[in-house]
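Only one protein chain is missing; all other protein chains are in place.
Per-chain numbering from 1; labels A and B assigned in written order.
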Amino acid sequence: MIDAKQVLHVARLARLELAPEDVQPMADELSSILGHIEQMSSLDLEGVKPTTHVVPVEGVLRADEAEAPLPREVALSQAPKHSETGFLVPSPQA
Amino acid sequence: MSVADYDITIGLEIHVQLATKTKMFSPIETYFGADPNTLVGPVDLGLPGTLPVPNAQAIHYGIMLGLAFNCAIADRLVFHRKNYFYPDLPKGYQISQFDEPLCGPGNFGGVRIHRVHLEEDAAKLTHAGSSGRIHDSDASVVDFNRGGTSLAEIVTEPDIHSAEQASEWLRLLRTTVRQLGVSDVNMEEGSLRCDANISIAPKGSGVLGAKTELKNMNSFRFIERGIRAEVARQAAILDAGDTVEQETLHFDPRTEAITSMRSKEDAHDYRYFPEPDMVPVVVTSEMVDKAKAAMPELPHEREARFEALGVEPGAARQMSWQPELGDLFEEALAADPAHAKALAALITNELVARLEDGDLTQSKATPASLAQLVALTADGKVSTSGARTVLDTLVASGGDPAQIIEAEGLGAIGGGDELTPIIQAALDANPDVAEKLRGGDMKPIGVIIGAVMKETRGRADGKEVTKIARGLLGL
Partner (left out) sequence: MAQSESITAAIKTTATEQIAAIQAGALDARELFDAYRERAAADPNNAFTWVASETPAELPAASTPLAGLPVAIKDLFCTEGVPSQSGSKLLEGYLPPYTATAVQKLIDAGSTSHGKTNQDEFAMGSSNENSAFGAVLNPWDPSRVPGGSSGGSAAAVAAGQAPWALGTDTGGSIRQPAAFCGLVGLKPTYGSVSRFGMIAFASSLDQAGPITRSVADAALLLSHMEGKDPRDMTSIGLREPIEVPTRTDLTGLRIGVPEELSGEGIDPGVRASFEAALEQAKALGATISTIHLPNAPHALSAYYVLAPAEASSNLSRFDGVRYGNRLEAEDGSLIGMYTRTRTEGFGAEVKRRIMLGTYALSAGFYDAYYGRAQQVRTKIVEDFADAFSQVDLIATPTAPTTAYELGAKSSDPLSMYLGDFCTVPMSLAGIPAISIPSGLADGLPVGLQLAGPAFSENLILGAAHALEQAIGFDTAGAIR
């Protein structure tokens, strides 16, 4: 199961914030879901191969041929903050 | 203790930008120097709904790298996601390879290769720290032109034991990669980047110390200096009785300072998992055969071929690792294949010494003229020292060696007719030397040779002078 400390660690990894009063309820909620999920551990899965994909596709590759890039003003148009040439972000070093 | 009292262990991680036209997973062209955010498509911005499709050419190049490093090539290519947040990573994860790399293990230039895998490059984040405001909320700019560029990461085993070896091996690597044509390996433009994992242990102790990772050194000079500085730093720590901490470090080539890159962030947890937007790519025998067929002769193969021609090992290596020298050698050899060993010696000793940084573009000598000069020397038409003078002229202004010899009066004095009186004069002028020589002590012969050379302005051959002198002395 998952405790409050792990919840805070996971939230940080996911760049989410939990109000102090929401941490324990989140731990309880996730624990109840994980409790159900852990029914899987009753299965004998020794030697069973994992399935990542069910598609019977042998990866088709792309030829090294170029398409037109987006016009820069289009590329920047949906950004919350941008200059004429780039996307603006708070400095990671601040 | 000093640095010399420690065993040094170095492993390298090299990122090579592949010379594909388009990006690793996106059909957008990529090259150095374009205006910011003009080489960007929906996939490169991680727009919602976009999907990665791998570039066949990048995989082809990856296989060629594996073959060059004698690596085992995997029978399928599986990509994983490496999850972390950073503005240069538009999807919040990098598509890389995890437990099933394309190539590995291998061996190259005496260093074992751990693996070679493919991944996408990060975008460029420019920290606009110039504003000086600590809380400037928009202090950095992201340019996604480079983002998604195809990269091969080459990881060595910790088989390198000095800064010099690291930089020498990297030169071989760069030459090889360039020869393969899979990357332009231009360090200034960032298409070859190197991290070094460094640890030291008291000599013979066998106890490997904690390793540090020195990040992103962008020239051979910095790599050598950076490694040396880090080894010194670790030695000082151990000398003081402290322990080296495992961490990621940054080397500042201007100040030679090494600083920790450890952030305030908690330890990374990249949550690698198989990229669900892609299915595994089967690496077919056709793909491997195609890569094999595309392989040019590699430096170590060329070196062996040169040695088989009789070239001295040192010269053979130099001309293989510096392919422009090898090319010059082969062109000259094509004009006259008779004197491979002497030709190689002329190029690697005499010619290179006359050029700044060994830069051949400074020389006006044609390959055929070098071959001709070697042939004239071998035939005794010009002495070794005369040949040096001819080479000076060839490098400075080009021309035909025979004509230069003629014009500058450098023709060798062959046979006894011309030389005998000069030698006799030298013996007469140095009776004490002549006496010793007569007594069987050949050491002072240099005095006679020197005198003859002076008289002939270097056109005589030392061996010939000795031979004639012995005759004159009845030896």
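Criterion: a residue touches a chain if its C-beta (ideal position, glycine included) is under 8 Å from a C-beta of that chain, and two chains touch if they have at least 3 such contacts.
Please read these numbers as outputs of a predicted model, since none were measured by experiment.
The omitted chain makes contact with just one of the residues A:Ala4, A:Ala66 or A:Ala79: A:Ala79. Of the options B:Gly49, B:Gly409, B:Gly440 or B:Gly474, the residue whose C-beta touches the omitted chain is B:Gly49. For chain B, the residues in touch with the chain missing from this view are 42, 45-54, 81, 83, 85, 87, 90-93, 134-137, 140, 142, 265, 269, 271, 273, 276-279. Where chain A meets the omitted chain, the residues involved are 2, 6-7, 9-11, 13-17, 26, 29-30, 32-34, 36-41, 43, 45, 48-57, 59-60, 62, 70, 74-75, 77-81, 87, 89-92, 94.
Note that in this section only the chains that are shown with their structure count from here on.
For this pair, chain A with chain B, the centres built from the Cα atoms lie 41 Å apart. Per the touch definition, chain B reaches chain A in the complex via residues 20-22, 27-29, 35-42, 45, 53-59, 77, 85-87, 125-129, 134-144, 266, 269, 271, 274, 276, 278-282. Residues 9, 12-13, 15, 52-53, 55, 57-67, 69-70, 72, 75-76, 81, 83, 85-94 of chain A are the ones touching chain B in the complex.
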